[in-house]
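Omission of a single protein chain aside, the complex is shown with its protein chains in their original locations.
Naming follows writing order (A and B), and every chain is counted from residue 1.
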Amino acid sequence: MFGLTLGEFQAYGYFALTTFAVVMLYGYIYHLYSSEKKGTKDYEKYSNMALHDEITDELVEKKEEDSKTEDSKQDRET
Amino acid sequence: MFHWLEKRPFFFGVGIFIVISFAGLVMIVPHFVEQARPVVGTKPYTTLELTGRQLYISNNCVACHSQLIRPFKNETDRYGSYSLSGEYAYDRPFLWGSKRTGPDLMRVGNYRTTDWHENHMMDPAAVVPGSIMPAYPWMFTNTADVDTGWAEAETVRVVFNVPYNKDIPLMDGSVVQVPLASTVEGGRAEALIEAQAVAAEMKNQDVKDAVAAGKIPEIVALIAYLNALK
Partner (left out) sequence: MENRPLEYDYTVAKMFLFTTMLFGFIGMLLGVVLALQMAWPEFNTILGDTMAEYINFSRIRPIHTSGVIFGFTLSGIFAGWYYIGQRVLKVSMAESKFLMIVGKLHFWIYFLAILLAVVSLFAGYSQSNEYSELEWPLDIVVVVFWVLWGLSIAGLVGIRREKALYISIWYFMAAFLAVAMLFIMNNIVIPTYFVSGAGSIMHGVSAYAGTNGAMVQWWFGHNAVGFVLTVPLVGMIYYFLPKESGQAIYSYKLSLLSFWALMFVYVWAGGHHLLYSTVPDWMQTMGSIFSVILILPSWGSAINMLLTMKGEWKQVASNPVIKFMVLSSTFYMFATIEGPIQAIKSVNAIAHFTEWIVGHVHDGALGWVGFIIMAALYHMAPRIFKREIYSKALMNTQFWMQTLGVILYFTSMWIAGITQGMMWRAADEFGNLAYSFIDSVDALHVYYIIRAVGGILYLAGFIIFIYNIIKTMSARPVEERDLQNATPMAA
């Protein structure tokens, strides 16, 4: 494939995918902290899902029927 | 982007799956293209040996005995030359084990005899004082399931092209064939001939009588397998 031996293909594939995964992981760390700092999203509030889990308790985040429009709206609000 | 994923359980699941299958894709899958090739001298198991191997499996001998000699001086001194990948080409499943409560058996056929196994399987502590291995006396009376042994040989011949009835090169340049009958009746007859050779070297009269009557006790099949481990 592409003039490479299987071993070479495996090695390049491995390198490319691992680099991608590392970039994603650091991107995720950046996302977690920056979104909290900017106030667009507070991940820590999700801990409350375990603490306030009675069926009568208030929802941490309501599930909307039309998630496409609501997502962006809620992102701006929170 | 991350937030988008976290809100959609289906795509989120797909994401998890991609991440966990990553290692398998890189490590496991490409390797299968290069099928394990047998080293010179590695032969497929005969019907009786495969029957014995199935007994080795069903009695879970692998819980205490490995079949993998690592390339260390103490292991090659103790068990013989270290294992090569091609030597396992006909092992389905592999029986490397992960624990040595007892010694490695990869090349036990080189240094133990039918007679030794016969005594040892009947009462391990009598042969090796201090041994904690259980005795397997029922193997001298239970009849081995040769049909399933033949069925396995026939299956690997058909599905995986294992070279039964074909020339197999040996180290000294000569060739040898491992015969496999085309019917289960033929397989039974072949196994019985092999079993007679093993039983001739044994002392237990019940075993000899059973083989003379055309039955193969489990111990005979097991010893045939152990003797084939070289």
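We adopt the following convention: contacts are C-beta pairs under 8 Å (C-beta built on N, C-alpha and C of every residue); 3 or more make two chains touch, one makes a residue touch a chain.
Everything numeric here is computed off the predicted structure, so don't read it as measured data.
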Visible contact partners (per top-of-document touch definition) of the missing chain: A, B
Selected from B:Ile168, B:Val184, B:Ala197 or B:Ala228 as touching the chain missing from the view: B:Val184
Chain A residues touching the omitted chain (full complex): 21, 25, 28-29, 32-33, 36, 43-44, 46-51, 53-57, 59-64
Interface residues of chain B (partner: the chain not displayed): 6-7, 9, 12-13, 16-17, 19-24, 27-28, 31-32, 35-36, 54, 56-64, 66, 68, 70-75, 77-78, 83-103, 125, 128-138, 145, 147-152, 154-156, 158-160, 184, 187
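FYI, only the chains that are shown with their structure count from here on.
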Centroid spacing, where centroids are CA-atom means, of chain A and chain B in whole angstrom: 48
Partner chain B, residues of chain A touching it in the complex: 6, 9-10, 13-14, 17, 21, 27-28, 31, 35, 41, 67, 71, 75
Chain B to chain A touching residues, read off their complex: 1-4, 7-8, 19, 22, 26, 30, 33-34
